[in-house]
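All protein chains but one are shown in place.
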Amino acid sequence: MTTEDTTTPRVNRRRFAGSVAAMGVVAAGAAALAPDGVRIVRETKADAAAPEAEHDHGGTTTSAAQTSNDMTADEMDAMHEEGVKAFPQATEGKGGMPLEYTEEDGVKVFNLTADAFQWEFQAGKYADAFGYNGVVPGPEIRVTEGDTIRVHLTNNLPESTAIHWHGVMVPNNMDGVPFITQPPIKPGETFTYEFPIREGNAGTHMYHSHNNSTEQVGKGLLGAFIIEPKDPSTRPEFDVEYTMILNDGPIGGYSINGKCFPATEPITVKLGQKLMMRFINEGQMIHPMHLHGMPMKVVAEDGYILDVPRMRDTILVDPGSRYEAIVEATELGAWAFHCHVLSHAESRHGMFGMVTVLFVEE
Amino acid sequence: MTTEDTTTPRVNRRRFAGSVAAMGVVAAGAAALAPDGVRIVRETKADAAAPEAEHDHGGTTTSAAQTSNDMTADEMDAMHEEGVKAFPQATEGKGGMPLEYTEEDGVKVFNLTADAFQWEFQAGKYADAFGYNGVVPGPEIRVTEGDTIRVHLTNNLPESTAIHWHGVMVPNNMDGVPFITQPPIKPGETFTYEFPIREGNAGTHMYHSHNNSTEQVGKGLLGAFIIEPKDPSTRPEFDVEYTMILNDGPIGGYSINGKCFPATEPITVKLGQKLMMRFINEGQMIHPMHLHGMPMKVVAEDGYILDVPRMRDTILVDPGSRYEAIVEATELGAWAFHCHVLSHAESRHGMFGMVTVLFVEE
Partner (left out) sequence: MTTEDTTTPRVNRRRFAGSVAAMGVVAAGAAALAPDGVRIVRETKADAAAPEAEHDHGGTTTSAAQTSNDMTADEMDAMHEEGVKAFPQATEGKGGMPLEYTEEDGVKVFNLTADAFQWEFQAGKYADAFGYNGVVPGPEIRVTEGDTIRVHLTNNLPESTAIHWHGVMVPNNMDGVPFITQPPIKPGETFTYEFPIREGNAGTHMYHSHNNSTEQVGKGLLGAFIIEPKDPSTRPEFDVEYTMILNDGPIGGYSINGKCFPATEPITVKLGQKLMMRFINEGQMIHPMHLHGMPMKVVAEDGYILDVPRMRDTILVDPGSRYEAIVEATELGAWAFHCHVLSHAESRHGMFGMVTVLFVEE
């Protein structure tokens, strides 16, 4: 287990500080004026001075939360504050970035490797990961209806693997199930998948291992597979999008895009923008994702447009399913966004795991 | 742990006895005529006499259910019967009653305290609870679109807290997330929340702690927050309503409105009435609630009216979500109403936990 911190900050910590300041988060004991002029009075009857944290639990984990119940209120608050102030915590490695391709005779050609590596899911905390191209989640594959794609997968793992294109309509022998549709791809081998992207198959899908999958997907052999519509008018309009892949395996426990709070990535949009959220659950448990402040309009399930969208503030994301939901960013501020199975998100040591923040800025 | 029973009956035990008698529950070995004249014949081939229970397990719990497998059929039946006959078992304390308010300059002013206390979730069985105003669930806050409300929260707990108004559209600094939208409310402090109730936000919502929330919400810091529509014609019609808050934490394990069967509250309606069920899950697990006898029409999710209602006899209530469903009371009788994760409702010792009965009476 690598313990040396060799991280390169990939997000600007000042953005969070600035956002919080802009949103008027109040200091202990202070009075504040809400954006709409509502008066807020906070009376302090006890000594509210928070001592400096004496514990080094900034990156708390579930197990840590179960070890100690003998903290004072101030000690609990200090740990909680330390976690929030660390957000978004810099870590090494960022998954889910677009996978580049080359074109060969009209075919989009992608290259993937399946590798074993150490993955930093929280500052200074590493897990034994399996992943595509060295990241968790694997890079995003984004194609368009009508494309033909070819994916070369080289297996650098110590065990066999195969890719299932979950939600993508493929010929049977491209379906990625060892001994049913193909032989397992053994260590050192390269297997080439090739198939056309059918019309009508647009939406949020995924690719992941279908061999020893509880372990391989749990350790990170997964990624988003987004199919753009040939005719954009067939899908809901939005300004910005964010893909949120949930997992609950050995990569830090409860994670969003391979990272655990406070190392999760904030989502930042401008007031008035339409944000498309793409929810994917690659784990073993349900994760009802709750966004504070604004409802989400569920517009597609498993890539299929709903004839009748439904509004929710909490979307039950179940294993294997995908949900697309539009958030109209009508409310300024820093809005918590987390799994509402509370034990996946908050302990006596503060927030952890499946938590991020949606910032709506002017 | 207080063990002395100081309960004041809050429900009339005779109502249940009377209802059961009216519904024709048959004695052992008897023949009965169903309401619609269908003949029921019960042949007794074995000695059906149920001995008096020799065990004192009337208030069974999950753990108790796992201790003994060496009972006879008659012993099992006796324990089962004892539990049903005890229903609705009197206990001290009743949560979820409407919270009164005063008006100050057109603002509805509510007062809440967060307290630690012993809560009797079943006769003679107490848990270490945290709750609002001394009850679990906390009192129901019921307001109307267009109101402005002010809530004074005094923290009498040994640790900090804060309230998130889950589903209610509030300004960011009223959202109740420590260190993101406000400082934690420390022991002894009072914090005042104030916000307008927006039009379009009607429906079933909730308020609960957003600090150390797995523990605080698990122990009971939660309540219903109902927003009435300004224009009642925008919501489905009903005659009577019942709010059912599910939890699966330290308050007795699997509970409905802070109580465990047989101490849960029966729901009684008249034949022909439309019953609005408001389901809220404040726990960590799914609870598919199954009503016997009549379907439920799901009309709203997270407060938002469904454009196309859906009929169900089992409604999957997931953590953080709310479901509103109309039951047309067309069938006379005593109808079991329980979580269909059977291990949340029945053991070798009979029914327990997330079980109640809907009585449809003439």
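We just call them A and B in the order they show up, numbering each chain from 1.
Just so it is clear, a contact is a pair of C-beta atoms (placed from the backbone, for glycine too) under 8 Å apart; a residue touches a chain by one contact, two chains touch by 3 or more.
A quick note: this is a predicted structure, and the numbers were derived from the prediction, not measured.
> Looking at the whole complex, which of A:G138, A:G167, A:P295 or A:G350 touches the chain that is not displayed?
A:G167
> Which parts of subunit B face the unshown chain closely enough to count as touching?
20, 23-30, 32, 34-36, 38-48, 73-74, 76-77, 80-81, 84-85, 286, 288, 290, 292-295, 308, 310-314, 316, 331-336, 340-343, 345-348, 357
> Residues on subunit A that touch the omitted chain in the whole complex?
With respect to the unshown chain, the touching residues of subunit A are 158-160, 164, 166-167, 169-175, 177-184, 186-196, 210-215, 217-218, 284-286, 301-304, 306-308, 316, 318-321.
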